[in-house]
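Missing here is one protein chain; the remaining ones are kept as they sit in the complex.
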Amino acid sequence: MSLSVAALVIISLMASGSAVAETHHFEPSQYHNTFSFAHEPVLSIKPGDRVVTKTIDARGFDADNEQVGERPNPQTGPFFVEGAEPGDVLVVRFEKIEPSRPTAWSSSVLAPYTADPAFLRHEAERKQTTETWDIDKDRGVATVASETIKPRGIEVPLRPMLGCVAVAPARKEAVATSTPGAFGGNMDYNGLVVGTTLMLPVSEPGALLFVGDGHARQGDGEVVGNALEVSMDVEFTVGLIKEQKIGWPRLETDEYIMTLGSARPLQQALQHATTELQRWLMADYGFDERGSSLLFGHALEYDIANVVDPHFTVVAKIRKDFLTRHD
Amino acid sequence: MSLSVAALVIISLMASGSAVAETHHFEPSQYHNTFSFAHEPVLSIKPGDRVVTKTIDARGFDADNEQVGERPNPQTGPFFVEGAEPGDVLVVRFEKIEPSRPTAWSSSVLAPYTADPAFLRHEAERKQTTETWDIDKDRGVATVASETIKPRGIEVPLRPMLGCVAVAPARKEAVATSTPGAFGGNMDYNGLVVGTTLMLPVSEPGALLFVGDGHARQGDGEVVGNALEVSMDVEFTVGLIKEQKIGWPRLETDEYIMTLGSARPLQQALQHATTELQRWLMADYGFDERGSSLLFGHALEYDIANVVDPHFTVVAKIRKDFLTRHD
Amino acid sequence: MSLSVAALVIISLMASGSAVAETHHFEPSQYHNTFSFAHEPVLSIKPGDRVVTKTIDARGFDADNEQVGERPNPQTGPFFVEGAEPGDVLVVRFEKIEPSRPTAWSSSVLAPYTADPAFLRHEAERKQTTETWDIDKDRGVATVASETIKPRGIEVPLRPMLGCVAVAPARKEAVATSTPGAFGGNMDYNGLVVGTTLMLPVSEPGALLFVGDGHARQGDGEVVGNALEVSMDVEFTVGLIKEQKIGWPRLETDEYIMTLGSARPLQQALQHATTELQRWLMADYGFDERGSSLLFGHALEYDIANVVDPHFTVVAKIRKDFLTRHD
Partner (left out) sequence: MSLSVAALVIISLMASGSAVAETHHFEPSQYHNTFSFAHEPVLSIKPGDRVVTKTIDARGFDADNEQVGERPNPQTGPFFVEGAEPGDVLVVRFEKIEPSRPTAWSSSVLAPYTADPAFLRHEAERKQTTETWDIDKDRGVATVASETIKPRGIEVPLRPMLGCVAVAPARKEAVATSTPGAFGGNMDYNGLVVGTTLMLPVSEPGALLFVGDGHARQGDGEVVGNALEVSMDVEFTVGLIKEQKIGWPRLETDEYIMTLGSARPLQQALQHATTELQRWLMADYGFDERGSSLLFGHALEYDIANVVDPHFTVVAKIRKDFLTRHD
């Protein structure tokens, strides 16, 4: 069974609300600053189960704007997924990602690697501030509160996402929650929104799923080093594909299949994403090397997820209708 | 007058068909393989004039599939724009980019820097071929002709673009037509299509405009090292903004303003594009450094134009409605 | 007291064999594949103490060529240094690094990022093998054993070094022993030989010192992905500088002071090393920014330690006689 088909089966299984599936309401009381096999699971769940939980913001502030965790990106979890073993794929479909308080914050100047060094260096008025944004869920927008910024009242539509979704990394590594990798982590991809399905390669028994770092909205690259940082109400359903090897996180929407490569330099992140997507087409969609390369040459799309974390993240994606658009 | 406004005025001036504007029909008889001040202009045109001309494909084959130029990317031009001086901005609006023959070609394996080295290296069946695509203008699609590629009959919609638009480079450099830079050149951006307006910094009297390297369609990154390479019928109108300094090519559509940075590594291309777009917002749209950074943090978009040319090209862009979405 | 002077004082203190200093003979029985705060110390030592111990090779083979550890780079330790606290600097002077068996091994083709992708890709005869080298301590050389390699009998002088010296990383990260960083780790620098003094920033109580990955010799860059991998007899003395902040490993010999930056891309490793060395000159040697920059412009030297590990390592160094060669 192909990975993609398997994922869809599992997703529909989740959606059908099979008899055995449960919904867990989990209120976190502690948070983690590493993605690690060493953290005690907070909850054991089965494939098909839904989890209703919360995340706090990147500096550890919760829905009441109380600090209950430490920066950076304190994580909710880990959740132990029964039956998950190294060599499997964990599937996570996000059903709710919603800001749980009326303000978000973000930085106000570009991060060091996003702009020409000479420009950053000579900019006389450079002064990093943390800016508050008012979130208006009714209107679906966020607005800068400060009156000293030009122009005043910058407004952007909400598009809530999670900066971090991870399993425990391979090789018994414990990775700071600032960092993305093959295990997921701080990918900071603005396409990781409600309705998407994420696949992660399992390296430890139980997979050990972490979530955190909600953004009410984020631009490509996360160029100020963070986004509209806010606590979130989160709901997701997990699935499991046994004995399926993937090299990097994969993401699926109604329109696209995508792969998320993380590394420095930026080009290496792109290389990982490209190769992972090509492997996918060759393994599951009937393409050989030249067929997949030809399609990539004319239909591949890239998104730049982040250029500010210890590893940068590039997304390679292809519209699903191209996968069947042939004889 | 702000650059953006100026460009719009000039564009509408072009569109209005002012009394003085002419339409030139130019049939090229020779082609150039460098962008250089040293090439004799083929035609002198005035701001507001329209040019109806042709380009040949990246290996020098014309509408009759006869070889009349040399690889790579033989250029039509240069056109001398009257009144253009170093320090001005040349404006080019594309009104027609249309394949002029029924077949295009492309390579069939990924270029060296687009994929994981270990994957490229170990792929047993690696075998570079040049593939022919049939162009069906009625249906608006191109289809792989070969029967040995899996799957057979890969089909993609047409989206014609120009890989190369350039002025003569600064510093009396003569740059191979494989290469993009501040002067434009081989940017290989799949967003450079009919309806877009390109702005280029003028470095030589008359600007010396080159066009070439038509693609019937191209994916992000141009990852096979070329695209659906084809000869084109091309029409464009030129404008001029006097004494306006820009650092990199700028592109405008109904929806977006964009900047195109070219360099290696990929990150430096991104840095150039980001800084150029920020300068634009600060100069023309009432943003200060923090305001533009904040907006970028939550609304900036990047496209990866090419990762195969001697310089890579990254596009930074922002939706125009964000530019006025504030108090 | 300046860091450098402090280090020298401590070193001479070590050398003088103060009354309280002890020599510990430690025979390892287990090995670690992460640099981590979580590993139980094998021995507690005091500043000034000397440790006589052993390391096994990068694949876990000991002096008897028995496999007793797992790849990659199984580490001896960690050693708990009494009194070491976060914010201190651990000083390690190496007094013996000597191969403990008569053969070493190395790979035989270049690693993916060291050579032009097109060359690696097209090289028909590419065939990775593990080659055995005979170590002749009397003559001080190693010789390739295989008869199928051209030319036969390649010989190189021995210059034993340690690929890995580390303290526990910051942020409770557990880092695979393939990787270098601010904490030291798998720097793979061929200048880390007997007679050098290494300084590492302490992040955990007791510092937690790891050593491993001995190389009988290694070229710049470690371009085949490993070196003359061999088990070692190792002796070192530790010191401690209280409340001294350094950002990256520093190394001192009779002739040079050096800093070791690790990151990808290569340029970022170089940037870390350069900045760390400049901070050193500005803090300890009476240079201001322009003075240190001027000296760097005309006397800085770089070594490329490795371009094959998850982070690459670049060494910035300056001859000590330049530090006093002024009015």
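To keep things simple, chains are lettered A, B and C as they appear, and every chain counts its residues starting from 1.
Here, contacts are C-beta pairs under 8 Å (C-beta built on N, C-alpha and C of every residue); 3 or more make two chains touch, one makes a residue touch a chain.
Note that the structure is predicted; figures quoted are calculated from it, not measured.
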Contact partner of the left-out chain, one of C:33, C:106, C:262 or C:313: C:106
Contacting the left-out chain in the complete assembly, out of B:21, B:81, B:115 or B:175: B:175
Which of C:115, C:170 or C:194 contacts the chain that the document leaves out: C:115
Of C:35, C:189, C:280 or C:296, the one touching the omitted chain in the full complex: C:296
Residues of chain B in contact with the chain not shown: 33-34, 36, 38, 171-176, 263-265, 268
Contacts of chain A with the absent chain, listed as residue ranges: 112-113, 116-118, 120-121, 126, 265
For chain C, the residues touching the chain missing from this view: 106-110, 113-117, 119, 123, 125-127, 129, 131, 142, 144, 149-156, 217-224, 226-228, 265-267, 270-272, 274-275, 278-279, 286-291, 293-304, 307, 312, 314, 322, 325-327
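Throughout what follows, only the chains that are shown with their structure count from here on.
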Chain nearest the global centroid, as defined over all protein CA atoms shown: A
Whole-Å separation of chain centres (CA-atom averages), chain A against chain C: 36
Chain A and chain B: spacing of chain centres that average the CA atoms, whole Å: 33
CA centroid of chain B to CA centroid of chain C, Å: 48
Residue numbers of chain B (touch at least two other chains): 113, 116-117, 126, 265
